[in-house]
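Our next item is chain A:
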Amino acid sequence: MNNILFLSLSLVSIFSAIMVIFSKNPMYSILFLVLTFFTLAGHFAIFLGAEFLAIVNIIVYAGAIMVLFLFVVMLLNLNKESEPNTPMISKIAAIIAGGMFLLVLFSALTNQIYAPEPLYTKAGEIGLVKNLGKILFDEYLIPFEISSVLFLSAMVGAVMLGKKDLKQG
Partner candidate 1 sequence: MQLTNRSKLVVNKELSWSEKLYLPAIFSGMMITIKHLFRKKATIQYPEQKREFSKVYRGKHILKRDEQGRENCTACGLCAVSCPAEAITMVSAERKKGEEHLYREEKYASSYEINMLRCIFCGLCEEACPKDAIYLTEELMPANYDRSNFIYGKDKLVQPLGTSAHPKTYKPYKK
Partner candidate 2 sequence: MEILLIDKVFLIVIVFAVSLVIALYSTLAERKVSAFLQDRLGPNRAGIFGLLQPVADGVKFFFKEDIIPNHADKALYILGPSISMITALMTSAVIPWGSYIEFDGRQIALQVADINIGILYVFAVVSIGVYGIMIGGWGSNNKFSLLGALRASSQMISYEIAMGLSIIAVVMMTGSMSLGEIVRQQHGFNWNIFYQPIGFLIFCICAFAECNRTPFDLPECEAELVGGYHTEYSSMKLGLYLFSEYINIFISSAIMSAMFFGGYNFPFMDLISSPNLLAALGLIAFFAKILFFIFFFMWVRWTIPRFRYDQLMTLGWKYLIPLALANIVVTGTVMLISSSFK
């Protein structure tokens, strides 16, 4: 039962991830990316027991960030005519770079897969809100606070960029 679920979910996620790259229409790319996020959230929730992570993944990525992506695509109205004509040499360069990245990723992940023991044996416990909150505000308090400062600085930066005239403002 679980295997079938895992297989089908993985197949959908891989298919949609591939479709993100291969769709001609950027609109479809984004929608497939949303689907990918959904399947990933499904993985988190069902196989890792990380419900909180899954839901936050959907709220933040699928629900907010991707909507903003859609916004941009809708307003720019990208279509085939406006697609930039890339020269052959940059295409070749992209293939080589992508292939090397894949190689690195593959070698890195093979080590991970055959790791002696999984990160959390008690899957299903850590993902619950209570445990997660306790861990975040206990063990990982400093990284958590630092990341919140990072977000704050990003927000201030966005506001500064959004201002019309910096000298006058």
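Here is the rule we use: a residue touches a chain if its C-beta (ideal position, glycine included) is under 8 Å from a C-beta of that chain, and two chains touch if they have at least 3 such contacts; residues count from 1.
With respect to how the candidates were assembled, all candidates are chains of the complex that A comes from, given by their letters.
The structure displayed is predicted, hence computed values, not measured ones.
Novice: Would you mind pointing out which option among 1 or 2 touches chain A in this complex?
Specialist: 2
Novice: Which chain A residues qualify as touching candidate 2 in the complex?
Specialist: 27, 31, 34, 51-52, 55-56, 58-59, 62-64, 67-68, 70-71, 74-75, 128-129
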